[in-house]
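Missing here: one protein chain of the complex. Every other protein chain is in place.
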Amino acid sequence: MAIWEDPFQKLSEDLKTTLRPQREWVAGRGLFLLLGHFLSGAGAGTWLFSIYYGLAAGLMLSLGVVALGGVAHLLFLGRFGRAWRIVRQPHKSWISRGLLSMALFLVCGTAYLLLERIGAVSGALGGVLLLLSLVGMAGILLYKGFVYAVSRAIPFWNTPLLPALYIAYGVRGGAAILLVAAALGVGGVELSSLEFIKLWVVVSSAVLVLIYLAGMSSSGVASRRSVSQLLGLRGSASLAFYLGVMLLGLVVPIGMGLFSHYGTVLPWVLGLVGVSSLIGDFYVKYCVARAGIYLPLSGEFPAR
Amino acid sequence: MRYVMVIDLKRCIGCYGCQIACKSENATPPGVFWARVLKQEAGKFPNVRRSSLPLLCMHCQDPACQQVCPTGATTKSDNGIVEVDSDECVGCRYCMMACPYGARYFNAKERSYFGQGLNEYEKVGYPNHPTGVVGKCDFCRHRLEKKLEPACVANCMARARYFGDVDDPNSEVSHLIREKRGQQLHPELGTDPSVYYLPA
Partner (left out) sequence: MVKTTTEIWEDEWIPSACSICYNQCGIKVHRVNGVVVKIEGNPDSALGMGRLCPRGLAGIQMLYDPHRVNHPLRRTNPEKGIGVDPQWERISWDEALDIITERLSKIRQDNPHKLLFSGCVPSIAPLFVGLGVWRAAYGTANAFLSDGHQCGNAEHLLAGTLHAATTTNPDLAYCNYLLIFGCHVGFSGYYAYTTMAQRMAEARSRGMRVVVVDPMMNTAAEKADEWLPLLPGSDGALALAMLNLLLNEYGIYDAPYLREHTNATYLIGEDGLYVRDGASGKPIVWDAVSSMPRVFDDPLLKEPALEGSHKVGGQWVRTAFDMLRDSVREWTPEAAAAVTTLPADTIRRIAREFGEAARIGSTIVIDGKELPYRPAAVIYFKGAHGHDNAWGTSLAIELLAEVVGASNVPGSLMGCNPVNFGHPDTGMPHYQPTVDKDGMLVPGLWFGMSQPGTTPPPFPPRDPRKPRFLNLIDLVPWPISTFLPVITNTQPESFGIDYKAEALVNYGSNLVMSLGNPETTVNAFKDLFTVCINLWVDETAEALADIVLPDTCYLERLDPVPVWYHHHHPVGMGDWTCQIRQPIVPPAHERRHFSEVLLDLANRLDFLPDFQVMLNLFYGLKPPYALDPEAEYTWEEICDRIYKGWFGEKRGLEWFKEHGVLNWKKQVEEAYWKPFTHARGPIYFEWIEEKGRKIKKIVDELGLEDWDMSTFKALPHWRPCQALQPREGYDLQAIYYRVPFHTFSMTYENPWLDEVSRLTEPYSYFISINTETARRKGIKDGDEVWVESADAGRVRGQVKVVEGVHPQVVGIAHNGGHWARGMPFAKGKGVFFNALLALDLKHTDMVSFTMDCDARVKVYKT
């Protein structure tokens, strides 16, 4: 299926299948949602590292990327104009929580950044804002995985590994953005340690991905089908998985990371590695969404 | 008071009458089926079984869709009916990810069946289906208000569907569920559906 195709036709045809894939959150305008998840996660990760390294430009970049992610989220909605209503149910809905986190992060983060500009960041207010922005950031990193993980309808998503995976990828995305920024000459900070952290996160992500897939391939029929969508040669997301997630997202970053550890790598190469891992980051979201298969509606009712 | 529907799979003949009864009652747009039938095949020739599973919103007592709805557009009434307020829905489709029964549809844009504008019938029916929001079966609430059964129940040619109050231990549905071992779909999910199936 072409990536931008209106999912209507396929959605309808799915109705006669036993193992029905979800499409609303991946096809057509569903891509905006994935983009939103990707951008907000990576943006939040950028905040983390920018605070850690004290990178003002990184903070700005982070806010920008998260804001962009927020806009992408809104573009996905059927009724854009009513988007504000999403904040109403934080006591139960992870989407509400996510949007509130994003709002908190953007407001406090922007305020923090302004204070930082005028040099008043070290006061109590600065501390509170920093804390709140970190809370928002954590919320952003956390919520996506939980949005998926609470859906018992889609067993492939219904695992605590998914939040862990998305946090890892968010953090890694942050590092990758900073690497890209550095390569483009933004930030001006020595990032060699960042690359090390990033390598560490990439390797853990890889381990998480493997644990996740292994776990899923040994559980129910729906999640097995999900795994085969990624790993199977004719799987609906196998190209995205092997090229995007594995090659660009894991092999290249790990390889180059190891290489940079033992040799010298030019900043622009690191930048390219950053881009590569960012693409991988997006494709993780894409693949997880694409491989979402609902629980089959049969089984417990023998025909006679 | 809790409305439930009981579907007797022994009686059901898999004719798709419920699907069309629902379509014509609710004027749902193309590709949207508040009621539908899932046909499946199992076994090897000549020991083959085909089965028909009529589906609709299960009106769960612990609805996963309501749990995840970020706006509160999905609510559960005192009579057990789970409804979507299309004025409140923002069309995030989270409920569709959460519903294990495939009962929900997102009405992306206005579509006519014949593809050249709405015909006379669609002009009357489609304003009930705003675009950009999620919709689903409401047990034909408008019919219940007139003391009529839901359209799929009232029309079923095999008289395979029963509708009533399960809180009343003497109702027909209560009897059927008790005596004919009514089962819910995916009870392990803890959603407690209000649609029960009697074994084929």
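Note that the chains are named A and B in the order they appear, and that numbering of residues resets to 1 at the start of each chain.
Here is the rule we go by: contacts are C-beta pairs under 8 Å (C-beta built on N, C-alpha and C of every residue); 3 or more make two chains touch, one makes a residue touch a chain.
Since the model is a prediction, treat every value here as computed from it, not as a measurement.
Note on the chain not shown: across the whole complex it touches A, B. Among B:S52, B:Q66 or B:N107, the one in contact with the hidden chain is B:S52. In the complete complex, the hidden chain is touched by one of B:R2, B:K23, B:H59 or B:K136, namely B:K23. Residues touching the missing chain, restricted to chain A, are 12-13, 15-17, 303-304 (touch as defined at the top).
Panel shows chain B; residues 8, 10-17, 19-21, 23-27, 30-31, 33, 36-39, 41, 43-46, 48-52, 113-114, 116, 119-125, 127-128, 142, 154-160 of it touch the chain omitted from the view.
Assume only the chains that are shown with their structure count from here on.
Separating the centre of chain A from that of chain B, both taken as means of CA atoms, is a distance of 34 Å. If you check the complex, the residues on chain B that touch chain A are 9-10, 30-31, 33, 36, 38-40, 42, 49-51, 53, 55, 64, 67-73, 88-94, 96-102, 106-108, 111, 131-134, 183, 185-186, 189, 197, 199-200. Interface of chain A with chain B (complex): residues 6, 8, 11-12, 15-16, 18, 20, 22, 24-25, 28-29, 76-79, 82-83, 85-89, 92-96, 99, 147-148, 150-154, 157, 292, 294-295, 297-298, 300-304.
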